[in-house]
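One chain of protein is taken out of this complex; the other chains stay put.
Chain nomenclature is as follows: A and B, assigned in order of appearance, with residue numbering initiated at 1 for each chain independently.
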Amino acid sequence: MLEGFARFARNRMALFGAAVLLCLLLLVVLTPVIYPDDPFKLAGPALQPPGGRFLLGTDTLGRDVAAEIAYGARTSLIIGVGATLAAIVFGAVAGGVAGYYRGRTETVLMRITEFFQTIPAFIFALLIVAILSPSVSSEIIAIAAVSWPSIARLVRGEFVSLGGREFVQACAGLGASDARIIFNHMLPNCASSIIAVGSLLIGTAILLEAGLAFLGLGDPNVMSWGLIISAGRAVLRSAWWICTFPGIAILLTVLGINLIGDGLNEALNPRLRER
Amino acid sequence: MSQTVLELEKLTIALPSGADRANAVSEIDLVLRAGKVTCLIGESGSGKSLVARSILGLLPRPHVRIGSGRILFEGQDLAVAPQDKMRAIRGAKIGMIFQEPMTALNPLHTIGRQLDEVLRIHTSLGKAARRARVLELIDSVHLPEPDRIIRSFPHQLSGGQRQRAMIAMALLLNPRLLIADEPTTALDVTTQAQILYLIRELQREHGTSVLFITHDFGVVADIADEVAVLQRGTLVERGTAAAVLGAPRHPYTKALIAAVPKLVPPAARPANTQPFIVEARDVAKTYGVRGLFGGRVTRALAGVTMELRRGETLGLVGESGSGKSTLARAITRLMPIDGGEILLGGADIAQLSRRQLRPARKRVQMVFQDPYASLDPRQRIIDIIAEGPIIHGTPPAKAREEAQALLGLVGLDPSAAQRFPHEFSGGQRQRIGIARALALHPEVLVADEPVSALDVSVQAQVLALLADIKARLHLSMLFVTHDLRVALQVCDRIAVMKQGEVVEVAPTAEIFFNPQHSYTKALFAAVPGGTWQDRKAS
Partner (left out) sequence: MRFARYIGYRLVTALPVIFGIIVLNFLLIHLAPGDAASVLAGESGAATPEYMDELRHKFGLDQSLGMQFLTYVSNMAHFNLGYSYRNDADVSSLILERLGPTSLLMLTAFGTAVALGIILGLVAATGRNSWRDNIISLISLVAYATPGFWLGLMMIVIFSIGLGWLPTSGFDTVGAGHEGWAEVWDVARHLVMPAVSLALFYLALYARLMRASVLEQTGMDYVTTARAKGQTERRIMTGHVLRNALLPIVTIAGVQAGNLIGGSIVVETVFGWPGIGTLAFNALQSRDLNLLLAIFFMSACLIVIINLAVDVIYVMLDPRMEI
């Protein structure tokens, strides 16, 4: 594991991604200090272009765009990470049970997984949020509900291949219980794959969250990047900055996370390393 | 003295920095003559495959490349020849066949198309002429129904058939040199014998020079005219087959030849009259899916009955698909069976639940084939060995103590206990696997091809270890192998399996000198090298 992280450190792109994420985390932590006021409150005259007192301008109601973006970062991270964790837990359990016990259990679980992979993900997430009424928790549930199948398939694949490996058979031959084999032997050996895929999933989750907020399904009580963009649509002609900057924030965040995910994948699963 | 076809002059192949040595091979001198088969023999890591690939410029550049030296062929130095000249030579003047025919053929092209490709690259023959030539070659490698073969895809042929197709492909344009990179290693012993015979036949017919890479001295005895021995990149001995095999001079060659188990059984041992400790009665196992629209069903075991007496070593011998590994796993209850009984010390364990089975686990343990997959890469070896006793209730500290002692028993340094599997060699990992199996003090050891993945010199050491442990701990052993030489030396009785059935069982000497079943006879006849070790020059 340690040598894996050493390899990660040598990857410049991954380091760039880590730097971006670090800045983001700093922003999230320091937001209450830099922008102590509620971002929904009016801060100045409406539709001010960027520069001067308002680094990124103000929106249609006179709110500080920079403050909105700062508070929106927190929302994206909470929902992105929260949904991914939920998806990983649920997906790993489903995939692990299917891959370990095989037989009919596996067939049934995999059919269900395939089903949830077939249905249109964004519309399904949309429906869940609409029905459960928009909030941070309903967004997390919705995004997790469409993200878990890829984790389930990954874990199931790993468990199936590990189950055939001789060291797992040897453990069974020693008389080990299922729990011991799964937790002591199989999970640690697929942890790196799960981490690599999971980190890419965070990026997708953030994009989904932005899309949902853009359509008006975001939690009305929290600031969100997608919300800022949708509010700025009406004045796109005159005040282009309201739509532009939150989008750049989304892009940089997802890019940074994806770079970290790619770096982790290369570091922990060295296969085509010369490539 | 026949003509020189290709000469390697002080060939050195460099490896990238960070490899275990600077050069894969250093200053190799080798002469390949027309009409002669030259075997290049070495163990894993000797660099023999790289030598083969370097001739045609197929080294995985840029990391591995020719450092210095010349490869002289038809007045050219292939080591520095431009790409277009090399392309003209490949497939036309020098042909090559590889070890794994399944992956060496494009899965999406028919056999016919892949053979045709050689003719399209190098000749301007029309479609009909090409087809005729392809059919001619397919016939010469004794593939049945050439018309059907041309339209078949690689996955529709057997391993032996695929290798024949590859040979046909390499010989289409009557090359002066054929390079064969371990072409029979991945094949069953009977198929191997056929392919070796085919190569010799074609070689004699066309006067082709053959460079045959192998690790098996038996193959060398069967097919070589000249031999070169490679040890970790250095050529240590060279000469005619009779000279090198009959009177080897270099200590490494002598050691390698000595390590090859003889194809003659040791003196007959007194009959074992101990009671049975393991019995299989009519054991059946079927794999397969019977879907709605028909499926494929394989009978891995079709009602097998056998017994293992206390204190004896019973060999389970057969080719792939014989069911020997399945039977071994059925006996250790690593695999459920579909019918029959498995008796351990008289009691049927076939249908016991997990929990009921636990105490039985302590009595039967398995040693696995693949030293690289049989140990959890994330566990320290002391924990690997101690895990069994810990599962069965031994306090962890005591279990680790005993594990340390076991490390010594299997010939490993106890101070290496905290290391991880990847820090050990293949032979050492097998020792760790044996230690793990012994930790539970079993009465029966089931060894599933325990030395098949090891080099022949390491093989001898591990076999000696197993024999020593068996005697010391009074174990009974079920020894699964496809290598008849090993079986003859190690086993008291041998059971020959074919397609899920035991076709013959007899004490070792008896089954060797007086085989009853036709398959047993064919199996022994197919072992490469025969009894060449007895034909030493005095």
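Definition applied: a contact is a pair of C-beta atoms (placed from the backbone, for glycine too) under 8 Å apart; a residue touches a chain by one contact, two chains touch by 3 or more.
Bear in mind the structure is a predicted one, so any value in this text is a computation, not a measurement.
In the complete complex, the residue from A:Ala43, A:Ala83, A:Ala98 or A:Ala121 that touches the missing chain is A:Ala121.
Between the chain not shown and the residues A:Leu109, A:Leu217 or A:Ala231, the one that touches is A:Leu217.
Here one chain is not drawn; of B:Leu11, B:Leu78, B:Met169 or B:Val278, the residue touching it is B:Met169.
From the options A:Leu30, A:Leu55 or A:Leu236, the residue with contact to the chain not on display is A:Leu236. Residue-level contact of subunit B with the missing chain is found at 56, 58, 86-92, 95-96, 98, 100, 103-109, 117-118, 121-122, 153, 155, 166, 169, 292-293.
Residues of subunit A in contact with the chain left out of this view: 13, 111, 115, 117-124, 126-128, 130-133, 203, 207, 210-211, 214-217, 226, 229, 233, 236-237, 240, 243-244, 246-247, 250-255, 258-259, 272, 275.
As a convention for this text, only the chains that are shown with their structure count from here on.
With centres defined as mean CA coordinates, subunit B is found 47 Å away from subunit A.
Subunit A makes touch with subunit B in their complex at residues 165-167, 169-177, 180, 185, 188-189, 274. Those residues of subunit B that touch subunit A in the shared complex are 63, 329, 332, 334, 354, 357-358, 361-362, 365-366, 368-370, 373-379, 387-388, 391-392, 433, 436, 440.
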